[in-house]
Structures are given as C-alpha cells and as structure tokens.
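Have a look at this one before I ask anything.
The complex appears here without one of its protein chains, the remainder shown in place.
Letters are used for the chains, namely A and B, taken in the order the chains are written, and counting of residues starts over at 1 for each.
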Amino acid sequence: MTQLVLFNAFNGLVVGAFYALMALGLSLILNLSGVINFAHGGFLAIAAYLAYSLIPRVGFWGGLVIAPLLTAVLGLVVERLLIRRLYGRDPLYSLLLTFGLAYVFEDATRFLWGAQTLPYPVPPSLTTPVSATFFFLTGYRVFMVLLVAVVVTALFFVLARTRLGIRIRAGTQDLETVSVLGINVRVLRNLNFGLGVYLAGLAGVLAAGMLGLEPTIGSSLIMPSFVAIIVGGLGSLPGTLLGGLLIGVASGVTTVFFPSASEAVIYVMMAAVLLVRPHGLLGTAGRTA
Amino acid sequence: MSWLERHAPAIILPALLVTMPWWMAAAGGYTELASRIVILGLAAMALNFLLGFTGVLSFGHAAYFGLGGYGAAMTLRYLVPSSAVAILVGVVAGTVAAAIIGALIVKLRGVYFAMVTIAFGQVFYFVAFRWNRVTGGDDGLTGWSRLPLRARPLTLDIQRNDLAFYFFVLALFGLSVAAMGLLLRSPFGRTLLAIRENERRARFLGIPVERHVWLSFVISALFASLAGALFALLNNFIDPRALRWDQSGNFVIMAVLGGMRSFWGPLLGAGIFVVLQDFISTRTQNWMSFVGAFFVVIVLFFPRGVLGFLRRRVAV
Partner (left out) sequence: MSHDPWNPKLTRRTVLKGAAMAAAWQLAPRGLSRAFAAEPVKIGFDDTLTGTYAANGKNTLIGCQLAVDQINASGGILGQPAQLLVEDSTSGDAGTAVQKARKLIDRDRVSFLIGNVNSALSLAIGQVSNEKGILHVVPGGHTDAVTGANCHWNVFRVCNTTQMEAAAVSAELIKAGKRWYYITPDYAYGHTLQDGLEKEAQKLGGIKAGADLAPLGTADYSSYLIKAQAANPDVIVFLTQGADMVNALKQAVQFGLEKRFHLAGAQQELEALEGLPPEARVGTWVFEWYWKQPNVPHLDEFVGLIRKKTGKVPTARTWQGFASVWSCALAARSAKSLDGVKMAKAMEGMKLPPEVGLMPDPPFYRPGDHQLMPTLYVGRAQAQGSEPEDLFKVTRFLKGTDIAAPVEQTGCRLSWPHT
C-alpha cells in the first residue's frame, strides 16, 4: 500500500508539473494585466492542433518548437486588438470577452480540423518507460517534467535578470509608477500576454502527446489551473508552481483511496487552504484581484 | 434623468413580460422559451443582488440553484406530490446551505471569495453525481413531473398547460423581483451599495460589513434556489450539471451582458443569452462562433452591458 501511495504521489508531481505550466501562463497574465483569461484553454488547443498539422513537415520536435511560438503570436494579436481595450475596467469584462473568445476558438478548431479525435504521433524514443518498476515514468513524462523544469527556470531567470522580466515584476506591483518611469506599458502588457499564451501553447503541445486531441481538450484543464493559482496565492508565481504540484499530488494520492473523488479533492483542498490562509499559501496579503 | 427615464424599465419590462408568450411566438419562439428566460433571468438577478449591488462576485451560485432544483425534484419524486411543497423544499435547501457556507467564507474577498464559492459548488456537484441511488447520478433525476396546483376549489394546470406554467413562473418572478427591489431601496440596501462603493470606508463608519455581506449572500441564494426549483419544474428533470461551475459562469455572463449596475440588466442579459443561443443554434452547427463573437462585441462596444447602453450616459 505504501508503495502504491508513493508511486501515486510521485506520479502526481509529474502531472502537477503539467498543471503548473498551464497555470503559470494564466498567472502571468492575471498578475500584470488583471485579466482573467478564460480563453487559455482555447490557446492550448490551438497550439496542439497547429503542432498536429505541422508534424508531417517538421517532425515532432519541430512541432514542439514552432506551434507554441505561432500561438504566442496569435496571443499578441488578440491582446493588441481585443484585450487591450479592457484595462482599467472591472476584470469581469475580461472574463466575458475571453469566455466568448473560448467559444470561438473551440468552434474554430472543430470547424477546421473536425470533431473527430485525431491521433497525435509521439516519437517511439519517448514512449518507452524508463524502468520496469517505475513503469509509469515513460520517456515522454520524464521529458515533460524536464521541459517544465527548464521552462520554469528560464521564466524565473527572465523575470529576475532581464529587463523585460524586471519590468513585468515591477508592473505587477505598481503599473502606474512603471509607466511614469517612461516604460512603454502597452508593449509590456502585450509581451506579457504573449508570454503567458506561449506557456499555454507549450502545455497544449505536451498535452496532445498524452491525451486525445479533440476540440474540447483545453476546457477540462482550465479549472484546475485557476485552482492552482488560488491555492498558491495570487500574485505569486512560485505559489502557482507550488499550487500546480500540490494539485497533482492530491489528485494522485486520492485516487489510491477514493478514486471518484480525485477530481473533487482539488476543490476541497482549495477551500481548506483558503479558510486557513485567506490569501493562498504564498500569496501577498492585500491582493484580491 | 426624468421620472419617465428612470422608471421606464419598470414599466416597459413588466408589460413585455406579461405579453411575452404572444409576441415571442410571433417572432418564432415558443412559450417554454419564455419560461426559461424568466427563470434564468431570476437566477441572474439574484446573483446580481450580490454582484452588482454589493460588489461581491460569487462564481458558485449554481450550487444554490442546483440545490433548489434537486430539493424540488426529490420532493416530487420521493416525498409529496405537490409542486408548491417542492418549491418550498428547494428554496429552504438552497438558503440554509448558503447561510452555512456564507458564514464560513465571508471573510474572504475578491477572486478568493469567488473561487471558494466554486469549491463548494463542485462539492455539491460531486455529491449529486455520486449519490446516484438517490439523485439519479449523472443520468439525472427522472420519473417525476410538476403537478397541477390545487387550492380548493381552483386548479391551475401547470403540468400540461405551458401558458399556465409561464404565468405561474412570472408571478413568482414578480414577487421575488419586488422583494429584491424593496430590499435594495431600504436602508439595508443602501448599506450594501456603500459597501460596494468603498468597503473600507463603510467599515470605518462602523457598518458591520461581514454581516451585511452574509445577508446579501443568503438573500441572493434564496432567490437563486427559487429559480433552480422552477428550473427543475420547467424541465421535469434535474441533473448534476445544474450545480457545476459552468452554470454559475452562465449567470455571471448574463449579469455582465445585460448590465451589472442596473436592476433589470441581468434579466435582459438572460433573455439575450437564451434567445441568441436558441435561435442561432437552430440555424447553424457553428453557433458557438457567433455567440462567442457576440460576447466579444458586447464587451468592446457596450461597456455597461446592453441595458447600460440603452440608458446611455446615465448611471443608476
């Protein structure tokens, strides 16, 4: 039994890494721009489908590199044309707009690629488990965890050391002052949104390797992402990372004892965390939206 | 603005509602659609009591909506063959749940509050799903239907007569809306507005903010559960999806669509939402693109929602 729990906890970290990736993109956008991006799942799906279409020409790895970039470009365009007009308004408006956008994305993918689930090819080199005991650690999952680790490290590096990153962090704390300091806030928000969407796109391409590729692939993943952000605490990216991992582990361990609750448990966990720590685990007091 | 401008919605809308079955049918709709609009409009207006007038976002109102629905359905299925009792049970179930949950979460704010309301909604969803011997689980609860109302010697056949059911729903809607309107005009209601505008200042003035938010939450849930009970009666069916966060999301969408800052806005939002989806999905399988694009356009060009736009420059 302990082995089962350990295995599941360990596996939960792997799954959690994936949730964290998606939640981080969402968190970036929320923190700087105050935008609740309900279309995040839609961007995820689009990236997956783009990768699927690109793979015959550029291969699996080409798809992995190019599709998220293309999706990020789409994100930049969406921000420029649509999201930009919502700053300064109640975040509920961004919710409604991105909700509408999510509808459009889902319908567009269904229209362009069909409602049928598409077989997403994963290179054989990745589909074998790394060891017989740890059979659930396929090359693909190990690769995914490594990739998430690299991306997260790169993200934190960018935020800590590069000019763009520092500006984003400053903007999260006090956008007005940042603007007064002469920084082009419009461009900053635009790039930040693109970055967040890039992470969603990457999550999408990774997801397609593990899940069936169909138009609603993004919508089941969006709620756990929000939960991850809340559990970790708004305004804190390390919190989001922690939140994602915790969700994965909680869900995995619950499956050992009470599998049908494995989906509900993340909500229970969130409620429990909030009742004890009203700002999430690593959240800063005072931030509520 | 003039007396007429201020009270126009309160005159026009009831007139439209009372005559809806007829002009709706002429425009290609049907009575059941009208009932649906009124019921979901009630739910959206109930949510807006909390959202637009107290300034608190709940994303889990479907929990009380669904509890109202299940209370009514289970009463008719297992307990008493009476629509009136069913509605009462549904309302009590939703309100009591809200009272308990509200007390637990009232210290939270903003997105945290919203998310925790989702959490409770999802727990109820899970219970409804799993306890399938009683609730029917994912298949939903069937094998019952709304029964004619009898108050000797009169009988209102809301079971077979769609028009009778519509006016029954409209009557309850009218009472609820009147109650909400009176509450909002009272000192209590004014206090809620004060909390919405500036919570900290309200606190400095000595207003017990938490207690007001809790009361607003419970009142809002009461009418939401009434809407839920009526919803179950409308469909002669209830299933766990009525409790899920996407149902809550729909109510929020309706409120924002119609105009959060106005009293009647959410009803308009519900009407647009229901009718739009109904009409467009009949004409094309790609209705989601049109509806989605519509939401985007509304947000960009009608910043105060549809009713806000109709009111133009005047704030409520």
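Definition applied: contacts are C-beta pairs under 8 Å (C-beta built on N, C-alpha and C of every residue); 3 or more make two chains touch, one makes a residue touch a chain.
Only a predicted model underlies this, so the values are computations on that prediction, with no experimental measurement involved.
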Which of A:N37, A:T71, A:S94 or A:T138 contacts the chain that the document leaves out: A:T138
Residue among B:N161, B:S176 or B:S281 touching the omitted chain: B:S281
Selected residue (touches chain absent from view) among B:F53, B:Y70, B:Y112 or B:F129: B:F129
Interface with the undisplayed chain - residues on subunit A: 3-4, 7-8, 11-12, 14-15, 85, 106-107, 110, 114-122, 127-129, 135-136, 138, 140, 207, 210-216, 220-221, 251-252, 255-256, 259-260, 262-264
Residue ranges of subunit B at the interface with the undisplayed chain: 25, 27-33, 36, 129-130, 132, 136-140, 142-143, 145, 162, 231, 234-239, 241-242, 277-283, 285, 287-288, 297, 301-302, 309
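As a working rule, only the chains that are shown with their structure count from here on.
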Between subunit A and subunit B, centroid-to-centroid distance (C-alpha), Å: 32
Subunit A residues touching subunit B - in the complex, by the definition given at the top: 36, 82, 85-86, 89-90, 92-93, 95-97, 99-108, 111, 223, 226-227, 230, 234, 260-261, 263-264, 267-268, 270-271, 274-275, 278-280, 287-289
Residues of subunit B defined as touching subunit A within the complex: 57, 104-105, 107-112, 115-116, 118-120, 122-123, 125-126, 130, 245, 249, 252-253, 256-257, 260, 286-289, 291-296, 298-300, 303
